[in-house]
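A protein chain is absent from this complex, but the other protein chains hold their places.
Presenting subunit A:
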Amino acid sequence: MTDATTRFFDDLDQQGYQPLLAKVSGALRFDLHEGPQTMHWLVRIDRGNIQVSREDMEADTVIGTSPALFDDLVTGHENGLTALLRGDMTVTGDARLVVQMERIFAGPPDARGPQRYRKGMQ
């Protein structure tokens, strides 16, 4: 069920550097709550250099969601800001970190993107 989440963090850790986060430094902790259980992911960013661990440690920003919603967020089926406004995702601490982090989540998988006009095709 959290395959997508695990894959996302594993990829992030292996990348080691994410240019979209080049101006970002700080630690984010993702608390994925399911019943009595909470899974933790800790992402430390130092000017784009990224380390991921499963530690439950203090962080500048703490994000709380269900594991299912987080799967949807990282795969682009859900959007971070709307989840926050709906109350389905909670954020405490430095909001700028989550705004930056959210930008590296995938876009909607069915997005077509800009379409070139070709004469006679429309």
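What we mean here is this: contacts are C-beta pairs under 8 Å (C-beta built on N, C-alpha and C of every residue); 3 or more make two chains touch, one makes a residue touch a chain; residues count from 1.
Here is the rule we go by: contacts and distances are computed from a predicted model.
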Which of the following is the UniProt-recorded protein name of the chain this complex doesn't show: "Branched-chain amino acid ABC transporter permease", "YeeE/YedE", "Aminotransferase" or "Aconitase X catalytic domain-containing protein"? "Aminotransferase"
Spell out the interface residues on subunit A facing the chain that's missing from view. 19-20, 22-23, 76, 79, 81-82, 84-88, 90-96, 98-100, 103-108, 110-117, 119, 122
